[in-house]
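As you look at this complex, bear in mind that one protein chain is not there, while each of the others sits in place.
Take a look at chain A:
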Amino acid sequence: MLAFTLRRAIQAIGVMIAVGIISFSMFRFAGDPVNQMVGMDTSGAERAAIRKSLGLDDPVIVQFGRYVGNAAQFKFGVSYQFRLPVTDLLMERMPATLELAIVATIFAMVSGILMGVYSALRRDSWLTHVFQAVSLIGISLPTFLIGILMIYLFSVTLGWLPSFGRGDVVHIGWWTTGLLTWSGLKALIMPSITLGLFQMTLIMRLVRAEMLEVLRTDYIRFARARGLTTRAIHFGHALRNTLVPVITVAGLQFGSVIAFAIITETVFQWPGMGLLFVQAVQNVDIPIMAAYLMMVSLIFVTINLVVDILYTIVDPRLRSTVSRAH
């Protein structure tokens, strides 16, 4: 088990180095950074001096080593637009994005699993057909459209919910949270539904398909022959077996939720990392873009690792094959 975790961790580091190369090369492709820092009238000698002071005349491999070394300490340089350390900017924005992503994922998981289980157990109920229709909408309408439609309905027409921003936030250390104020919670509703809708339909469809599959297995038939209650069979036996693949998908989807947050954050002017990234793209603020790439990859890789470990906890068969493999 420990060896398995360790091996996965080493693989994760490998992935991060690869991402580092891509993120590092962004600086190269976007042109000479010195040209972007200085004015038109700077002399060649001054440019060379700046170049030297920034270490840009070192061999690429040395520069890359320095970049990775700094990145490992969460130093990503200074933003071109804000003239502030990128790390501070990202850290300031991260709570907003993470809070949004977590709430959206919880919404997607809870409603997706409930709807999936219901529509698998009551295949012909009218509510099942409603769920199916909703899931079709969720899977086919683009996120920004759903967001805009919701703003139109709930903010503009009905005036129930704020159309942008996070509402009032409370500072807990460096973390800012909107979960503790009424206006913060109200501001969370539409963005998290918009962000989570796609995942919800995905999870619902997955749970439904898996559940129907599991209900046909021999051990469910045998569980019925043992006279277990329908509840124990559906929720004790079938649901747990259903959740094995759902965990993987939901875990991996959490990464995409953070990535997709870019769109939702733009629609709702949510002050998170995604919005920061979009602004950085508009202003060619490479350090922020590179750092964002690294941060999102780090989150992805971490989630992957956690999912792998969770998997072995849920499914005992993996535990022993894993230990037997060593």
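Descriptive notes on the structure:
Note that in this section a residue touches a chain if its C-beta (ideal position, glycine included) is under 8 Å from a C-beta of that chain, and two chains touch if they have at least 3 such contacts; residues count from 1.
Everything that follows uses one rule, which is that contacts and distances are computed from a predicted model.
For the chain that does not appear here, its UniProt entry gives the protein name "ABC transporter ATP-binding protein", which is one of "GXGXG domain-containing protein", "Cytochrome c oxidase subunit 1", "ABC transporter ATP-binding protein" or "4Fe-4S dicluster domain-containing protein". For the chain missing from the display, the contacting residue among A:144, A:182, A:222 or A:235 is A:222, taking the whole complex into account. Listed residues A:3, A:60 or A:232: the one in touch with the omitted chain is A:232. Panel shows chain A; residues 217-219, 221-230, 232, 236-237, 240-241, 244, 314-317, 320 of it touch the chain omitted from the view.
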